[in-house]
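A single protein chain has been omitted from the complex, and every remaining protein chain is retained in its original position.
Moving on, here comes chain A:
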Amino acid sequence: MSQALDQTALQQAAEWFAVLSDKQIDESDRLAWQAWLAASPRHHSAWKEVEAINASFNKLNTVSSKTASHQALSHPNSRRQALKVLGFAGVALFGGVMLKRYSPWQDWLTTLTASAKTYSPPPGKTATVVLADASRLWLNANSQAKVEYGLMLRRITVLAGEVLLQSGHDDQDRALVVDTRHGRMTALGTRFTVRQETGRTLLAVYDGRVAITTPQGESIIVPAGNQAYFDTQKISPLEPALSAREAWTRGILIADNQHLDDFIAELSNYYPRRISVSPSVAHFRLMGAYPFSNVPLVLQEIANSLPIRVQNDAQGNFELKPLN
């Protein structure tokens, strides 16, 4: 029996159940359901499971008062309640939650039940979003993130760029996860940044801990003060997190002995026009903290500290050139 019980068939069965449980059902729905049922023995096995669950309720309804069953079942007799009453701390539960592998059905449920909202700041700006659980999400310039709070998960998908997340407390105890195309990060009460690059993702943790899980099933817990790069295949060793990485949430870009061209590449994110760097000055190194709300001023400051000059055209494009 169980070999025929595949996830997809169960999901379809659950969706059909939802179609058919309303009081009025369209005849066309009923026919479509019958066609689905007849299409595969897997569908049949899955539907038998739905019937088994309905059978428990039918049994209850025949022997018991509806109002009393409903009242008893609505009462918070939960496992968590029991743990509290019996004087066990939440540890046993937590252990199970902590390093959960990918469980596709949680994601399915999330997609099904959450109303997705995609955020991206206006060009050249950063943005702060306060989410339903009071989590704060900062989006760096040119970034985009999708937020879905569903039944089982609070899921944030980084579609582009970089975000910083400070997690809030969820009264439904749903896990908070951040996905990039390289894997999943599970927040364990924290503040951290996630930057999706072309071939890899950078996670830097400032507070609490975050678990990374890759699609290959590799996982690691990154404690506060550490950062790690990962891609779909592997997770790099931990290294100290640069606290400078979160400075952008305060409107500051930090150059930490960086090559000029790398720094300008980052600065360009906050400027709607082009900033180019002559190859002959690209290798100069830069240190300092620059408020990126005023890019022309930042460029002027750089010109004061390095042997370069800044040239701009009528459209507002800049070029950094050697002094002569």
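By definition in this document, a contact is a pair of C-beta atoms (placed from the backbone, for glycine too) under 8 Å apart; a residue touches a chain by one contact, two chains touch by 3 or more; residues count from 1.
As a convention for this text, contacts and distances are computed from a predicted model.
The listed choices are "Heme exporter protein B", "RNA polymerase sigma-70 factor, ECF subfamily", "Aldehyde dehydrogenase (Acceptor)" or "Peptide/nickel transport system permease protein"; the UniProt protein name belonging to the chain that is not shown reads "RNA polymerase sigma-70 factor, ECF subfamily". Of A:Leu37, A:Val50 or A:Ala127, it is A:Val50 that touches the chain left out of the display.
Contact with the chain that does not appear here is found for just one residue of A:Leu37, A:Leu60, A:Ile221 or A:Ala282, A:Leu60.
Note that of A:Leu10, A:Leu176, A:Ala211 or A:Ile235, the residue touching the chain absent from this view is A:Leu10.
Mapped onto chain A, the interface with the missing chain covers residues 1-2, 5, 10-11, 13-15, 17-19, 21-24, 46, 49-50, 52-54, 56-57, 59-61, 63-75, 77-79, 81-83, 85-88, 92, 105, 108-109, 112-113, 151-152, 172.
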